[in-house]
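Just one protein chain is left out here, and the rest sit where they should.
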Amino acid sequence: MSRLRMGMIGGGPGAFIGPVHRIAAELDREIELVAGAFSSDPERSRKAGESYRIEPARAYPDVATMLREEAAREDGIDFVAVTTPNHHHLPAVRAALQVGLPVICDKPATATLDEAIEMAELVASAGLPFALTYTYSGYPLVREMRARIAAGDLGQIRKVIVEYPQGWLAQQAEGKQAEWRVDPGRAGIGGCIADIGVHAFQLAEFVTGLKVTRIMADLGAVVPGRVLDDDCQILLRFENGARGALLASQISVGERNGLRIRVYGEKGGIDWRQESPNAFALYHLDGRTELVQAGDPGLGAAAVAASRTPGGHPEGYLEAFANLYRDFAKQLRGEPGSLVPGMADGLRGMQLIDLAVRASREELGWIDFPA
Amino acid sequence: MSRLRMGMIGGGPGAFIGPVHRIAAELDREIELVAGAFSSDPERSRKAGESYRIEPARAYPDVATMLREEAAREDGIDFVAVTTPNHHHLPAVRAALQVGLPVICDKPATATLDEAIEMAELVASAGLPFALTYTYSGYPLVREMRARIAAGDLGQIRKVIVEYPQGWLAQQAEGKQAEWRVDPGRAGIGGCIADIGVHAFQLAEFVTGLKVTRIMADLGAVVPGRVLDDDCQILLRFENGARGALLASQISVGERNGLRIRVYGEKGGIDWRQESPNAFALYHLDGRTELVQAGDPGLGAAAVAASRTPGGHPEGYLEAFANLYRDFAKQLRGEPGSLVPGMADGLRGMQLIDLAVRASREELGWIDFPA
Amino acid sequence: MSRLRMGMIGGGPGAFIGPVHRIAAELDREIELVAGAFSSDPERSRKAGESYRIEPARAYPDVATMLREEAAREDGIDFVAVTTPNHHHLPAVRAALQVGLPVICDKPATATLDEAIEMAELVASAGLPFALTYTYSGYPLVREMRARIAAGDLGQIRKVIVEYPQGWLAQQAEGKQAEWRVDPGRAGIGGCIADIGVHAFQLAEFVTGLKVTRIMADLGAVVPGRVLDDDCQILLRFENGARGALLASQISVGERNGLRIRVYGEKGGIDWRQESPNAFALYHLDGRTELVQAGDPGLGAAAVAASRTPGGHPEGYLEAFANLYRDFAKQLRGEPGSLVPGMADGLRGMQLIDLAVRASREELGWIDFPA
Partner (left out) sequence: MSRLRMGMIGGGPGAFIGPVHRIAAELDREIELVAGAFSSDPERSRKAGESYRIEPARAYPDVATMLREEAAREDGIDFVAVTTPNHHHLPAVRAALQVGLPVICDKPATATLDEAIEMAELVASAGLPFALTYTYSGYPLVREMRARIAAGDLGQIRKVIVEYPQGWLAQQAEGKQAEWRVDPGRAGIGGCIADIGVHAFQLAEFVTGLKVTRIMADLGAVVPGRVLDDDCQILLRFENGARGALLASQISVGERNGLRIRVYGEKGGIDWRQESPNAFALYHLDGRTELVQAGDPGLGAAAVAASRTPGGHPEGYLEAFANLYRDFAKQLRGEPGSLVPGMADGLRGMQLIDLAVRASREELGWIDFPA
């Protein structure tokens, strides 16, 4: 069975997420990176192509050229991966969909809510597979938690705490990765909320299967001189009445990538941390505490399918990311079982950013989340 | 040097906190329990006296009798410890102060804010030592964090997260300990917020040395049929502009007594958990993470004074509680160095309860905390 | 019910373990320290008495005086607690038993095996209660592990790993606590093996209910100039054929008091650490991992009886030590249920020291442990 051929937009020299997409896509040998418009600077795109060891002729100077020339090849690309900063997502997605190529795109969907609404319309009318790489939904034990909650193991969900502390923006931003994230022109109206808050939000909805219906938000720009928020505190209410809190921060000195979710129901609770992703605590109403681990015989099909090594052989971020690509490949091949997030999650993420920024700025107290 | 003589109000058969006060008071042999009005039922008071192994004649049928008869003795009590449910605090404190006895009282100060205001006036006019047993401020490493923050080790404080999850009220309350806490007639207007939320609040102010100036509160009664809140989420703003969140819950299945505080400043961060109280993580801006532990040579005077064993010999809840009594004994002897909380903390705790209940019920968004 | 009256031998100024005995003995108000021969220097004994706040006349200049004068009092001591360095244990125990007083003594039993044999004879012929404070057998969860193993929960035991790393003697010994422990004249022939190795050994036999029958020992004096061993590695074989290892060290920089035991059987395994004493991991053959915690509803009678606070309120070293005193008090009152170690454990500990030192020095390979 031949591999699916991927063309990347973005991911040029110095990029963090481009190489991650490349590794994730290829990990299971179902996909191969064969082409790219890695940078808007042709020379940088060429250099990136070299570093990815693809055929030199397929490192294109711009998106339009890539789409045109690949369309002309027998072995042209089967889909596009968009790994640029947020404000370039919409044009890249639009161009790919227009030539009939499915798209997998980094999160958040876009830089603004208006763009996201437009993107949602494009995706809907194109009728092509479209995925968003909300990475953390790819972890095996995240999928296990989701399955157990869906099966009712925790009973009615009552309380959700999702946190995402980081510390890397505790000082003035330096370096390519930091700079665009704190620049409204490139990141959009949200800083921390757009970069990691949406991850936490998506995780909470993904794991619980519940939609947020109201929020009370407090976003702040803590580091002097910063325009976009670098710390977010949002109280949540879910569709079933469950209560919740979302705490995300990029000024929490010492925190690395501390995404964590706790969910409590009538009958039990769970606690999972991204930095130790191969286990979660499972609390029972009778007082027992279990540690559920990757490789345990009792795991469900989704977790098993998302694991590549036996218990005790830790898997991490790249493997989780690869699970999203594997799901996307399933969609491309018309197979069932994909759990990779799509445009619906993307739109909700942009709504969250828009609502939270506004609610916080205007001190609105509780506000409703659009259905 | 003879021991200080303590008379207890409350702490009758079945009580949790009475025996804790007894152990804590006597741990360092500076104080001795000699008398008590342990219950409003004379027979139960007598039985409690027996279980505490005090002289039978000094297990009194009521507070007034105890105060009168002890006053008549050469070796009468030197102070009173109040360990009753909240709604009995004010009359007990009033009675003791009126006969000139210092008081150490369990938290929160009272059942209502009005009572707390009255109590504050009584304490102020009595001019006698008065302490409130906010237990967690007695832990050696809590005091170490406080000292380091006061010394500027973290720089300007920017963010505080204090959590207090418990799960023991996830079902209909059963048993003496649970029942009074969910009964407005005995606990006051606050449930979770009054039982544990005030602990978290006091800890945050104690450790940071900063006062909260605004809150945005979301309290809920999650378990069907419950009147008082059993889950609290409160966003905080501190006097220096620092942002914060307080999450307390009694319906988080599987959580025991998960008090935890994280404080992030310009130059570093800390993370402490009550269930592993003999260490905290210390984060440095340069990326280093330290684990500061009881017994470390670098600890300050306050932490050293509050420890009784060498590093690696765990101390716990009772020892922390005993530190409050040791501090109180210092006050009674007119010595400096006490860190035990007093009426000021008590009043702020009651203000928090009052504000949070109101703000949540009326969905007020941000409201100011009285200065 | 009046309290049992304790006279202490040892525990003078600067002592670590004397005050620990005092707190432990009194924690439950069943015992009261009333007298002591705290030091062989009368002035130091007097000062210690002052620090313990006992009646000045009952701080005696020597053991003989204490035993004589207390015997003459109506309210004389009911038993003796021996807390001196090892080489003073035997004379103190002998003197107390001779006047008909029960004894609780610190571990190891004596400084030499010959002394231990003599002590065993004295104890046997006296027919009085005699206890040794192998502290760690007092932890509630240690007793829970013991009960579960005795009940067959792990099936046949196959493997035991007991470790006790410390680092405080990684440099030349300084201070009173260190100096006597590295001095053969006061500590005996064993250094690390006598100070902490015997604790690990006793814990292994206590928890598993199995006796060691063979050992292969490797003791070393790592720090230059040291005479006694400061690091021990011993392979074990138990009476049922189970395999084991005992690793104790006082030169492991950074380790505090890292006693840990792991036991694996046919049907499960356990893992407990003294520095987090309120939980242990419980492994099931079907792959499930449980965290068993203090306060869990499923705990057995022994663990429940040994706990004073609800789950989540950590108890520690002093409380474990107090459980030994509570057990000893039971023996004094003729009540059943005591789990405090006695002379049998003391003798086995001294045999271990003797055998391990000899086997290591002469490189004997496997040698038999006396039945």
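By written order: A, B and C. Residues from 1 in each chain.
FYI, contacts are C-beta pairs under 8 Å (C-beta built on N, C-alpha and C of every residue); 3 or more make two chains touch, one makes a residue touch a chain.
What you see is a predicted model, and the numbers here were worked out from it, not measured in a lab.
Screening C:206, C:264 or C:317 for touch with the missing chain picks out C:264.
Checked against the hidden chain, the listed residues C:78, C:231, C:275 or C:296 yield one contact partner: C:231. With the whole complex as reference, residues 154, 158-159, 161, 165, 167, 170-171, 216, 218, 220, 222, 231, 233, 235, 243, 245, 247, 249, 251-255, 262, 264-269, 271, 281-285, 289, 363-366 of chain C touch the missing chain. Counting the whole complex, the residues of chain B in touch with the unshown chain are 281, 286-293, 295-298, 311. For chain A, the residues in touch with the chain missing from this view are 1-3, 16, 19-20, 22-23, 26-27, 29-30, 50, 52-53, 166, 255-258, 274-278, 293, 295, 308-319.
What we mean here is this: only the chains that are shown with their structure count from here on.
Here the spacing of chain A and chain B, counted between their Cα centres, is 42 Å.
Between chain B and chain C, the centres computed from C-alpha atoms are 35 Å apart.
In whole angstrom, the spacing between the mean C-alpha positions of chain A and chain C is 55.
Multi-chain contact residues of chain A (touching two or more other chains): 281, 289.
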